[in-house]
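Of the protein chains in this complex, all but one are displayed in their positions.
Order as written gives the chain letters A and B; numbering starts at 1 within each chain.
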Amino acid sequence: MDVISIRDMAKGDIEGIIDRAGQIVDKGPGNALKGKVLATLFFEASTRTKLSFQSAALHSGMEYIDFLPEMSSLKKGESFIDTIRTVEGYADAIVVRHPKEGSARFAADAIKKPVINGGDGANQHPTQTLIDLFSIKRSKGRIKGLNVTLLGDLKHARTMRSLVYALGMFGADVTLVSPKGLDMEPAYLKEMKERFDFKISIKNEPEYATADVLYVCRIQQERFADPYEAKMVTDKFMIRKADLKGAKEDLVILHPLPKINEIEGSIDEMKQARYFEQAHNGVPVRQAILEYALR
Amino acid sequence: MDVISIRDMAKGDIEGIIDRAGQIVDKGPGNALKGKVLATLFFEASTRTKLSFQSAALHSGMEYIDFLPEMSSLKKGESFIDTIRTVEGYADAIVVRHPKEGSARFAADAIKKPVINGGDGANQHPTQTLIDLFSIKRSKGRIKGLNVTLLGDLKHARTMRSLVYALGMFGADVTLVSPKGLDMEPAYLKEMKERFDFKISIKNEPEYATADVLYVCRIQQERFADPYEAKMVTDKFMIRKADLKGAKEDLVILHPLPKINEIEGSIDEMKQARYFEQAHNGVPVRQAILEYALR
Partner (left out) sequence: MDVISIRDMAKGDIEGIIDRAGQIVDKGPGNALKGKVLATLFFEASTRTKLSFQSAALHSGMEYIDFLPEMSSLKKGESFIDTIRTVEGYADAIVVRHPKEGSARFAADAIKKPVINGGDGANQHPTQTLIDLFSIKRSKGRIKGLNVTLLGDLKHARTMRSLVYALGMFGADVTLVSPKGLDMEPAYLKEMKERFDFKISIKNEPEYATADVLYVCRIQQERFADPYEAKMVTDKFMIRKADLKGAKEDLVILHPLPKINEIEGSIDEMKQARYFEQAHNGVPVRQAILEYALR
């Protein structure tokens, strides 16, 4: 079973993965994957996604081989698909990250073994969305009815569109907070509202007094023509300890990481900060994804 | 037992490896290598050789450590042999790829643990030749008496000389097809004819009507002084779907990969195209080689 996009997946399958990840945390992974080999093919820099897939594989009794593009035949001019077709023979499943949109689906169509999308450009990063859902469910006990506030550059952030889709599917209310000009595309939001029964609020000022979950993502300075404006906006949207006084006591702060300067350092030590836990959730969720892909 | 060159190996040993690889495909690898550690030391880019050795090790219950020259003490000026002598203590067998001819034998002479040559410059690549023999045997049921046509730059291609040697040893007839000026060295062919009882035909036009196996290798544009001539020649020797009409119905097309533009893309989907299967054969053949080296 390939894992290319959240939108390909049935709600039941997503719930199945989230539930199974919880079981793995509570009772261990069992032996379902023992002896299998995972190939990690990352054509782009990554710490979290690659290492947590490798860690997930090892913790489930699998092994991995790691393809390093700089050390490969790509230099000799081999096509992406030839590389994928070759590696198919070396492993039982392949995780692909590639800067070009559509690469993972292209790979999945070319081979029989399961392909998992580890991020294809600005397009999809479904395993991150599954980790986000699991992190919300695990910390708050539910997803339905929560106010989940997404804050940052919602126009460009890879995972935010998929997350809105998934939150709609699970019935959370979504508040979108972004600097003017970095809003999520209105046509996309229109589609979401037609498809799912959930509330979407849109704001251009940093605001999260009503949030149950505050999901922060980056605002890249390069998006602004004027460096002065860039600094003004990133400063204004940075989460500071002082700002949290108005927030709910049991607020959960998430971030896909790496974080640069979106969150003041002192917040790391607060109980609301759950982003490292979220990163660590990558292991059991990806163990559940590997089981799903290889079943 | 070191594996440095096909010419070092007795025919019985080569047959043993090919037969054992077939058993591994049919019945699994068993536990002969369980708990051993392989070191892969690649001083040159490689996808297939390194990953398939690592995959072979894992599928036989071994583990691997991977030496990345860019991250190593070589930068500090350590000699190749000091590196090899150090790594000897970390693993049970070492696969070495190095751009300099003779490196693998040099390494094997310096240490007691088995060294496997993963390609030393333009010299030897014995594990590729073993995969080629296995791929022919597995797809055609035999090697003896087949017409194996080698097509491409036979002057520079690393593996072609060893393959002619091995085909002579196993009694295939060989047709050599290369652009003028890129022929295999006549003195080498004379030696082959004196040593083995087999037919060698030489052609300078793309021709494979009588071939049972068509083994294609690259023609590097850099070999030609005149870019226009380079393009003319590579175009002329490219294998196209249309050209295959005159070929035998059960032709088997092999290629050591990576391929660039030697074979028209649409051929990939034809049943005659067996080069990805050949790449995948790297795993069981290298499992058999690891067993041979470590027995």
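The rule is simple: a residue touches a chain if its C-beta (ideal position, glycine included) is under 8 Å from a C-beta of that chain, and two chains touch if they have at least 3 such contacts.
From a predicted model like this one, the values you see are computed outputs, not experimental measurements.
Colleague: If the hidden chain were put back, which of B:Glu78, B:Glu185 or B:Asp250 would touch it?
Modeller: Answer from the full complex: B:Glu78 touches the omitted chain.
Colleague: Return the single residue from B:Ile65, B:Ile202 or B:Ala230 that touches the missing chain.
Modeller: For the chain that is not drawn, the touching residue is B:Ile65.
Colleague: Which is it among A:Gln23, A:Ser46, A:Ser139 or A:Gln272 that touches the chain not included here?
Modeller: A:Ser46
Colleague: Quick one: which of B:Met1, B:Val37 or B:Ile260 touches the chain that's been left out?
Modeller: Per the contact definition at the top, the residue touching the missing chain is B:Val37.
Colleague: List the residues of subunit A that touch the chain left out of this view.
Modeller: The list for subunit A reads 42, 45-48, 50-52, 54-55, 58-59, 63, 66, 68, 257-260, 268, 276-277, 279-283.
Colleague: In terms of residues, what is the contact footprint of the unshown chain on subunit B?
Modeller: Output for subunit B: 37, 39, 63, 65-68, 70-78, 82-83, 85-91.
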